[in-house]
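Heads up, one of the protein chains got dropped from this complex, but the rest are sitting where they should.
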Amino acid sequence: MNVAASPARPAVATPLDHPAARVLIGRHRLRWWETLPWLAAVGLYFAFPAYLGFGTELLVAILFALALDLALGYAGIITLGHAAFFGTGAYTVGLLAFWGIWTEPISSLVLAGVAAGVVGLLSGLVLLRTRGLTLLMLTICTMALLEQAANMAHDYTGGFDGLPSLPIAPVFGVFEFSPLYDNTQYVYALIVLLICFLLVRTLVYSPFGQSLTGIRENLLRMHAVGSPVRRRLVICYTISAALAGIAGGLWAQTNAYVNLSTFDLDRAATVLIVLILGGYGRLYGAFVGAVAYLALEHFLARIYPTAWQLGLGLLLVLIALFARNGILGLGEALWRRYGGKRAAS
Amino acid sequence: MAALRRQTGGVVTETRLETQALSRDFGALRAVQKIDFKLDAGARHALIGPNGAGKTTFVNLLTGVLTPTQGRVLLGGRDITAKAQAERVKLGIARTFQINRLFRGLSVLENVCIAVAERVGAAASMFYPAGRRTDVIAESMHLLETLRLEDQARHRVSELPYGRQRLVELAIAIGLKPGVLLLDEPAAGVPSAESHIILDALERLPEHIAVLIIEHDMDVVFRFARRVTVMVSGAIFAEGTPKEIEANPEVRAVYLGQAGHG
Amino acid sequence: MDFAADFAGIFLGGLAAGTVLFIVSVGLSVTMGLMGFVNLAHGAFAMFGGYVIVLAMNRAHFGFAAALAVGFVATAALSVLLERLLYRRLYRAGELDQVLFTIGLIFIFIAGITIVVGPEGQTLELPPALGGQLNLGFMQYRTYSIFLIVVGFLIVIGIWLVFERTRIGAQIRATVDNRRMAESLGINVDRLFTITFAFGSGMAAIGGGLGAEFLGLDPQYALKYLVYFLIAVSVGGLGSVVGVYYASLLIGVLDFTLKLYLPKGGTIFIYALTILLLLWRPQGLLGRKET
Partner (left out) sequence: MSKRLVVAIAALAITASGAMAQEVKVGVVLPYTGIGAELAQQIDRGMEIYLKLHANEIKPYTFKFIKRDSKAPNGAEAKVAVQELLTQDKVDALAGFVYSPDAIASAPLIAAGKKLAVIMNAGTAFITNLAPEFVRTSFTMWQSGYTMGVAAAKDLHAKTAVVAYTDYPPGKDSLEAFKTAFEANGGKVIDTIPAGGPGAVPDFTPFFQRAKDEHPDVLYIFVPAGDHATAAAKTYAALGMRAAGIKLIGPGDITQDIKLQGMGAAAVGLITMHHYNADLNNPENKRFVAAWKKAYGADSTPDFMAVGGYDGMAAIAHAVKATKGKMDGAEAVKSLEGWKFNSPQGPIMIDPQTRDIVMNEYLDEVVLGPDKKLHQKVIGQTDHVKDECKELGIGRCAAKK
């Protein structure tokens, strides 16, 4: 922890001992509670084996929300078109498998990520010149164009009905996906999520991630400190798109089908809501939001299949009114108010 | 470096930043017209003028936010007119804004770290924790100490009083280690009780930096500047030492007369 | 049918389609431009108004004009209530919190209408005078389309006059331009918001009623046309009434023409057009350029 001492003044305590510096130095270290979501996920596997189908959907949703968080939560790219990449990934896996070209799951996922990343790069280069409502509309329209393209190419994509009963090879040639019991799918999805999560976590705590935060907080200032803002945004958008593509590929594999819904506004809007609900720009918002939203939707719909939207709508309105920055934001505010004693400064 | 040298009062100085016939139109409006301007190394130069005189437009032309309709911008003798804003920053032109442009949700230290990381070229690295770049953190912390902001280093910028926020604005610019520093009304909006902290900080700026300050507050101008340029209606109206400017009856008529009591 | 009549037919059809888009979207443009509030629930107000209008006609046997008036008033009243109680708290929140809030509101509207009225679509029976064909001298055309075009034109003239010729219009323009400045000039921005919001929602209601002939009316209305409203607003330029009018008509006519001659392209045109228009003018046709 020694520093090249500044020549100007003999330091009594080095600058790095300052609490503010200590916060920054230690921020990327793993905390004990960060294991909790993963323990919970493992726990679910053993405690509720009957819910693994829903659990797998949840894991995919978390991954998708995490991908969006990188672009929206960290870099402040407000998009309602992220399903463009989810769909690209899903159709990459789907087309390869359905037409018998390639069924090996892990390499298919990589291809899904690459395909979505390319789409992200190309669209990002064009779209990220704009901001605000304009960017939002451009992302929606790009997504809609891809959806229409997939619909028009129905001889290959199956159009609205999609591609059914995809043959997915066993993972490592050993672990087969059973349609009825999602044990393999669940574990597979969990491991993919973990790997992607570690990547995102590394990125956001890197100087690159810090500069994305800077772009989100004040774009003009980032230009004024000499940051190549456009390039950073495009890189971030591309990575985010690739991760969304992996999420889409994973969805296609675990469900063994793909259809136009992977491209639709509903999916893009849902992932946005999930992220805002959980709390954007804070890694675990994707987890909290996905669990809260999807679980509520799932179980409310079982109890009250004709009007579950009422409960969901109330939840969203209440969180928006009373919590800034989602459930995690609410938790943080409560913690600050009642729980955490502020460290002396 | 083919630096330009010239004689000013018997001392050899070096021109850091220069404009030649710099103009900018907004539609039919000529906001800046044919400005020839020189900023010397180590200068403490003030740019004054009534509202709408084109001062901020001029600064935006210098930093590359706006592209000129005509004319050139030279840095150390090198033509940088075509360079983008970010490139000019790398070449050593930093600025502050009239209205704070800070990373409001981040801590004071992080605000400075972002600038420093960008300058030292750390900011592009993606797979290495920012927390391990202790050189960046130490330099930023040190800078805060010199500005006497260390006690606020942990606070979110949005929680600070306005005067301190202006200081963070300054810290970010200094963190870029500029050769030319453009200060757009650094004391604007700061309550008079706090304005001394800004002035103190300005006086402690490293001597070699060429500083151009846009300021309305004449106390600040006369205390800080060694040279003053008066801009009116997009053109240079007068230039000289503070004493000369104060004594210039035409300047008094168009400008000081209306704002001179401050 | 000769070429001129063909051309006129296309043009009128496109104008009618664009006018519907305009009437629903104009309120959204003004409120978003004025308050910077991302009100995705605008379509829900249009839907609510449409339901009030249809139910007033079908169950309470109101006339068409009377029902439109009732729809306007009821929706404006509801929006004032919501603005005072809920929206107001979120003016200073981030746009994402506003998105969350307004989507939540859409869900509540959808569930509410499903529970109270039912999931089935409602049909609006036009007065006989507006059905059928109208003889324009050189050709026959759908009476209701002509009616819509005229109404849309009157609305845009009306709003323009209010904006340009009245005190409140001047205040709105000043506030859209620079809110802080407007406040310092003593404009009661809060009150202005409420009035504009009520008016915008009322207009949405009228649009919901007038557009039901083309767009139908069911609980999903609030979501399924949202993108079109946003397209009109973004292409027109935030806060610009005339811009939204031009954008709606432009999109209406181009989309109509392309669909007629190249129907295989499906809905691709409207999205491709939007992308091109927005890349050409990111701030919208008549939006203010950001500096």
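Annotations for the structure displayed:
Per-chain numbering from 1; labels A, B and C assigned in written order.
What we mean here is this: a residue touches a chain if its C-beta (ideal position, glycine included) is under 8 Å from a C-beta of that chain, and two chains touch if they have at least 3 such contacts.
Note that this is a predicted model, so its numbers are computed, not measured.
Although it is not drawn here, the omitted chain touches the following shown chains in the complete assembly: A, C. Considering the full assembly, C:I115 is the residue among C:A66, C:V80, C:A93 or C:I115 that touches the omitted chain. When you scan A:W99, A:Y181 or A:W335 for touch with the missing chain, the hit is A:Y181.
Contact between chain A and the unshown chain involves residues 50-51, 53-54, 57, 151, 154, 159-162, 164-165, 178-182, 255-257, 259-261, 264, 266, 298, 301-309. For chain C, the residues touching the chain absent from view are 1, 6, 9-10, 13, 16-17, 114-115, 118-123, 125, 131-133, 140, 142-145, 213-220, 224-225, 228, 256-257, 259-261, 263-264, 266-267.
Heads up, the rule we're going with is that only the chains that are shown with their structure count from here on.
Taken chain by chain, the contacts run in an open path, each chain touching the next and the two ends left apart. Chain A has its Cα centroid nearest to the centroid of all protein Cα atoms in the structure. Chain A and chain C, compared by their mean Cα positions, are separated by 33 Å. Each chain gets one centre point, the mean of its Cα atoms, and the points for chain B and chain C are 47 Å apart. In whole angstrom, the spacing between the mean C-alpha positions of chain A and chain B is 40.
By the touch rule above, chain C contacts chain A in their complex via residues 32, 38, 86, 89-90, 93-101, 103-112, 114-115, 227, 230-231, 233-235, 238, 264, 266-268, 271-272, 274-275, 278-279, 282-284.
For chain A in complex with chain B, the residues that touch the partner chain are 1, 3-4, 6, 8-9, 14-16, 18-21, 23-29, 202-203, 205-211, 213-214, 217-218, 220-229, 345.
Residue ranges of chain B in contact with chain A, taken from their complex: 63, 65, 85-90, 94-95, 97, 101-110, 113-115, 117-119, 122-139, 141-142, 145-146, 150-151, 153-155, 172, 175-176.
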